[in-house]
Every structure is written in structure tokens, then in C-alpha cells.
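Every protein chain of the complex appears in place save one, which is left out.
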Amino acid sequence: MSVDKLTISASDLGRRRTTGKIKQIAEPYLYLSPSIILICLVIFTPLVIGISYAFQSMHLFNPGDVEWIGFEHFEKIYSDRKFFIALKNTFWWTFGSVLLQFSLGLGLALLLKQGFHGRKVFQALIFLPWAVPTFLSALIWAWLFNPVIGPLPHWFVSLGMLDEPYNILADPDFALFGPIIANVWFGISFFAITLLASLQSIPDEMYEAAAIDGASKWQIFSKITLPFLAPMIVITVMLRTVWIANFADLIYVMTGGGAANSTQILSTYIFTTAFKKLDFGYASAVSVVLLVLLLLFATLLLKMRQKFVRVN
Amino acid sequence: MSVISKPNLALTIGKYLALACYLAFALFPLYWLFKISVTPEKLIYTDGIALWPSEYTFDNFKSVILLTDFLVYFKNSIIVSFGTAAITTIIAAAAGYAFSRFNFRGKKVIIGIMLITQMFPLLIIIAPIYKIIAGLGLLNTLTSLIVVYTAFNVPFATFLMQSFFDGIPKDLEEAAMIDGCSRFQAVRKVVFPLTLPGLAATLGFVFTAAWSELLFAIMLINSNDTMTFPVGLLTFVSKFSVDWGQMMAAGVFALIPSCLFFIFIQRYLVQGLTSGAVKG
Partner (left out) sequence: MARIELKNISKSYGNIEVMRDINLDFADGEFIVLVGPSGCGKSTLLRMIAGLETISGGDLFIEEVRVNDVEPRDRDVAMVFQSYALYPHMDVARNMGFSLEIRGEKAEIIKGRTAKSAKTLGLGALLERLPKALSGGQRQRVAMGRAIARDPKVFLFDEPLSNLDASLRAEMRLEIAKLHKRLAASMIYVTHDQVEALTLADRIVVLNEGEIQQVGKPLELYEQPRNLFVANFIGSPQMNIMKAEFTDNRLVLENGERLEVDVSLALNEVAHFGIRPEHISIVGVNEGHAIGEADVVERLGSDSNIYVNVENIGQILVRYHGDISLEVGDKFGLKFNLDRSHLFDLNGMAIR
């Protein structure tokens, strides 16, 4: 090692030292800054403005006519019968969709985990509904349920589920099933993909050890597979639940909330209020209530998960 | 599972039956879309519930291309979706990398913020966004759509990218840094090639989301030149008396890119989400 090489590197070091520490602390923030800036500007700024609408009386087409009205909207919500119908429907819509998507998605993931001939092609095809634009899915399903141009009502009759082929989307007792089925069709993939990925992360040794210990198939599933999947299940169920509760497109296109409000969920109610009645203030207030409910739900689920993970 | 067990005939049949049901459920609606698109207009109602129309025609496809602005919508959608996918993936990769590799103050808060973006009804921010975009004079531009879509897709894409990065051992970068790489070089030469499946998956995921988006597109675009395909499809309903055959033909066209893309990336999506996927 020659002397002048040493001196060069020594002077080099002086320069580096000053920047080194700061750079190290700042580094992760640097990588995060584009996403944080974007999210703050495009989502949070409008969100704050939007929430403030909930406390104002405002209609989109007379912008001059804005005044602060405090909690008036929220008082109105309290005595709004339609709101509570929509709340109830939101619950059934979300619960039914998530439950079916999850259980069918789990079944599909378990099937895909086992090898069979043509698995690759099958997997590519089975996930396709996920790629179909929502608007188009809604239209297709609206057609399928229509007795004039869709086969489903006729099949239901053959199966004895209906007395005569009519459009269940127009029947207040059954209308909600339409969008739920469409939603299940569209959303199985999401669960199947995430659950399949977690299933594949379970080391084979665990199954082998359990089999050697004499566990039955069901025991292996309930004692190894499920607990291993649980953390992922909680996260995906939470994300999906929140997302589906907010998901208005399918219902809006298929029934418009109709059959006597039987498919009106909160997010479509918000839509109708905003775009049909043009009452943005009230729509925002209902949105705020929905947001608070979903936040509560998510916090609860995450708390449960923490407890659960700690027990394990 | 390498545990030896006798193949149970009933179980095997049950398994293939279940697979067949899933496949039928997934594909039948798409088949119906296709069926309507090849049904001549006069037969749409008379052959409405037949599994295959007594006559079929590809005229609908022809007229969609020749007589409507469909190609413009298509082009716009391609620009918006690719733009969104590319920008989102880059931004999310940077953020996902930070989450995966660093411990820093405020990490939980930032994750919380990203989670909240997934939680509220979009409607609450539509009016404010409309006002802001209008104020900036960006109404009816594809740029405004790309910016909005990117912001909404970044959080989920970030979590996706983080899980891909988590699957790549930290040792590899450290080895590269000892071998003479700066962090940036280590990422470019070692992490990046190993994340390619992850990047492809994220790209495809965001592409499909942007390709389908309707709400913002309706709000922010009302000129025919900048309409994306879902908005354009909606004009089929409202402008003319609805021509279902044409509309469904347009729908079939619209499905092609997102389905192709998805078929291509779904493998990587599963692979990348599988923890510990990348092992030396």
C-alpha cells in the first residue's frame, strides 16, 4: 500500500463523514417521499376538504350558497329511515360477499395447491374475472339475470328455486343476491391468489411431521394450515371488507339500489344523494359515518390479530 | 406433500368436479358476453336465452371499429393504464423498498396513513378533486387521470412490492455493497433482476385496476377525445338507443388487453407473494 494512496483516501473520508450520518437517517424518507407527497396532495387534501363538506350545506350547482351548519347533517342521519335500511343492506352485502368470496377462494387455493394436469392453464383462466372491468361485469351479470336475454332465471326454475322465470333483480326479497353473486364471481381471485401464496409458504416439513405424528387430513388442515394462514386471512379479510363496503359500482349499474331500496347500500346511497339529489353536504356526512364505522371495524380486527399472534 | 397415501377415487372425482364448477362459474359470464357480441341484432331478443344464436356474425366487431370512436377510447385507455402502471410501480417500488429494508421513525404512522387511503368511500373526495383539477385547468386531460389513479394505487402496490422485497435476502445486497456497489448499484444489479417478477405483477395489477376505473373517469373527462374506454362504453348506453351487440363487441375488445396482461402476470403475483420465494 503506497503512501500517497493513503493520503488520498484520508482526504476523501473527511468529505464523506459529514454527509454519511445525515444520509443514513434521511435515506428511507427519501425513498418514501414521492408516495407520501402524492398521497397527501391527491388523497388527503381532498379528503379533509370532503370531510368539511359534511359540516356545510352545499349543493354542487349553486356554489355560492355554502354555509357552515355544524352537526345538522348528522342529526338528520339519525332520523333518516333510508340511511338505516342502507346500513342494514351494507352489512348483508359485505358479509355475504366476503364470506362467499373467502370460502370459495380458500377452496380454490387448496385445490390449486395440489398439483393436477393442466394446472398452469387452469390457474390462468380461473383468475380471469379479476381482470374484467367492473362496469362490464355488472352489465354481463345484469344480462344473465334478465329472463329475456339471460339463461339464469330459466335454470333457477329447472332447479326448483323459482316458480317462473323472472328477474330476481326486481324482486325486493332476492335482489341483493344478484350483485352479491356478481361480486363473488369477481372477487374469488383476490382471495385465491393471496391464500395460495400463503399456502405455498408453508414448509412441506410441517405437513410431513404432522403426518408422521399421525394427524388426519382434517387435523392437518385445522391444526397446521389454518393457524399458519390466520395472519394473512385477517389482513385480506379486513382489506376486502372495507373495500367491498365502499364498492358501489356493481350495485349501481345492476340495480341502481333499486327494487324498493332493497339493494341500496350506504355507498350507493351516497352516490344517489350526491348525483341525483345533488346534496353533497349530506352525502359527505354519510360518507364520514361509513368511514368511522370501517375504521372501527379495522381497528377491532387488527387488535384481535395482535392478540392472536401473541398467543401463537 | 410427499406423504404416501392411496389415491381415493371418490375424492379424485370430487376434486375434478369442483375444478370444473369453478371453471364454469369463472368463464360462463365471459362466454355470454362473447355470445351476445356475435348475435345479429335482430336475434338478440329472440335467441336471447339460447346457448348459441341460430346465426352469428362479426359485424358488431366491424362496426365498433369503423363506426364508433372506440379506437380513440382504446388508445386513451392504453395511455392512461400504462402511464399509471409504470409510474405507480416505480413509486411503489421505492416505498416498498424503504419499508422492507429500513427501520425508521414514523414507519407505523406512514403504514397507517396508507391503510386509511384504502378505507373511505371515494365519493367523499370526488367533489374536492373535481374542484382542484378544474382549478388547475386539467379537466379532460389524461394527465389528471394518471395522477389520480397513481395516488390511489400506490398504497396497495407498495404493500405488494414490500412483500416481494421481503422475499429477497438482505445478505445479497450487503454482499454486493461489500463487492463494491453503492446501494443504488446493489439494488440495480442484484435486487432489481430478482424483483422482476414482482415488478411485472405490480405492473399488471395496477394496469388492470386503471383499465377498469370508471368513477373518476366520468367526473374528470367529458370530451370525446380524452374519454377512456369504460366511459366510452357508457356512451353506448346513453347516446344512441342502446346497441347491445356493438356494446358487447366493444366489451370483448376491451377485455383483451387486461385479460392478456393478467394471464401473463398472475403466476408472478402468486410467486411473489409466497414468502421466501427467492432463494439462492
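Going by the order they are written in, the chains are A and B; count residues from 1 in each one.
Everything below uses one rule, namely that contacts are C-beta pairs under 8 Å (C-beta built on N, C-alpha and C of every residue); 3 or more make two chains touch, one makes a residue touch a chain.
This structure is a prediction, so every number in the text was calculated from the model and none was measured.
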Residue, one of B:E41, B:E55 or B:E174, that touches the chain absent here: B:E174
Contacts of chain B with the absent chain, listed as residue ranges: 169, 171-172, 174-182, 185, 189-190, 193-194, 278-280
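Definition applied: only the chains that are shown with their structure count from here on.
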Touching residues (chain side chain B, partner chain A) in the complex: 1-3, 15-16, 18-19, 22-23, 25-27, 29-30, 32-33, 36, 44-45, 48-49, 51, 91-92, 94-95, 97-98, 101-102, 104, 107, 110, 113-129, 131-132, 147-148, 150-152, 154-155, 158, 183, 208, 211-212, 214-215, 229-230, 233-234, 244, 247, 251, 254-255, 258-259, 261-263, 266-267, 269-276
Chain A residues touching chain B - in the complex, by the definition given at the top: 25, 27-29, 31-32, 34-36, 38-39, 41-47, 49-51, 53, 60, 104, 107-108, 111, 114, 116, 120, 122-137, 139-141, 143-144, 147-151, 154, 185, 188, 193-194, 196-198, 200-201, 204, 207-208, 211, 239, 242-243, 246, 248-249, 266-267, 270-271, 274, 280, 283-284, 287-288, 290-291, 294-295, 298
